[in-house]
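What you see is the complex with one protein chain gone and the rest in place.
And then chain A:
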Amino acid sequence: MCDQTFLAEVFGPCDKCSKDKPLRPVYVESEQLSYCSLCVEMMATEGLRENETLASLKNEAESLKGKLEEERAKLHDVELHQVAERVEALGQFVMKTRRTLKGHGNKVLCMDWCKDKRRIVSSSQDGKVIVWDSFTTNKEHAVTMPCTWVMACAYAPSGCAIACGGLDNKCSVYPLTFDKNENMAAKKKSVAMHTNYLSACSFTNSDMQILTASGDGTCALWDVESGQLLQSFHGHGADVLCLDLAPSETGNTFVSGGCDKKAMVWDMRSGQCIQSFETHDSDINSVRYYPSGDAFASGSDDATCRLYDLRADREVAIYSKESIIFGASSVDFSLSGRLLFAGYNDYTINVWDVLKGSRVSILFGHENRVSTLRVSPDGTAFCSGSWDHTLRIWA
């Protein structure tokens, strides 16, 4: 006699393959169904297959990344400072604060230059956006935004409008008017709509288009007049904190940096990510193209600034010092690209020799974090904005 177990089974059409077979109860998304044994088997292995493919995809991705690094390393035959040995060292560097712009009642978060080389727009935590003639230190326009923490502002290429945004998740464009009877806020145009805070914005070559970066992890290109979304750029795994447009004549790419430690280069036409660099150890606060457009620098919370070359497709220099322990919030190049100015959270500005990798000078003056830094369009000076409520022009 052999032991035999008999299961009391229901016989009927299977819920999946509809064949008449003995059925087993099966739970799919908390609903009870009856499958035949064949379908039960298939369901079990499917689940297994999906996990397998996820793991195998992950492995494939990792190994490809490794191979990519190898490929990149193959062409790396020399370091920047080696090549720069034959370049003359820079002499004593003296830069002083030439203007101090006081008038913001709270932390200055962002600023931008006008193409006329002397006007600037700046925005602050209390929602105020001010346009200054920084040469005379006169305020020319002021707008109060309905939100606090206005983290992004930009001047239009024509000098006739400004764009700004922050915790309101929007980017608004204000035409500048000298008409005393007109309230600037009346002509405001709401252009961009994101699902999280706006961290950076910039006009392209004209007043008609704006590029924005947001805490929702995306960048987007908008038509100003209609507010229409022209292109969106997905790929960052976390908040995007900064962006910069490439100075090329064919004007089609831009770079963005985010909290996922990646700097990504995008094609504005297709919305695709062309290149991606991930060597920082922390959030990337600021990216800026080298004047020739062949490279870009980034400043990060890991207290370093790095230079990435687009043609060699790799990081080519790190600008760091043991005594610098605070993050870099903002970077910009001098006109010739020889100097990199970086504002840090330790209230100082460090000036780096881009080619030699050494620090040329350290500038004191601000009494709180330096949050933004831009070189003027003709390279005669640079402006820094800080949490100490002031902006300083250095030359």
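A few notes on this one:
Criterion: a residue touches a chain if its C-beta (ideal position, glycine included) is under 8 Å from a C-beta of that chain, and two chains touch if they have at least 3 such contacts; residues count from 1.
Everything below uses one rule, namely that contacts and distances are computed from a predicted model.
Note on the omitted subunit: UniProt lists it as "Regulator of G protein signaling 11", one of the names in "Sorting nexin 12", "Glycine cleavage system H protein", "C1GALT1-specific chaperone 1" or "Regulator of G protein signaling 11".
The chain not displayed touches chain A at residues 53-54, 57-58, 60-61, 64-65, 67-68, 71-72, 75-80, 83-84, 87, 90, 95, 98-99, 114-119, 133, 135-136, 138, 140, 149, 151, 157-161, 167, 175-178, 197, 204-209, 215, 217, 223-226, 228, 230, 235, 237-239, 241, 248-251, 259-261, 269, 273, 275-276, 283, 290-292, 294-295, 309, 311-314, 316, 321-323, 325-326, 334-339, 346-348, 354-355, 362, 364, 367-368, 375, 378-382, 387-388, 393, 395.
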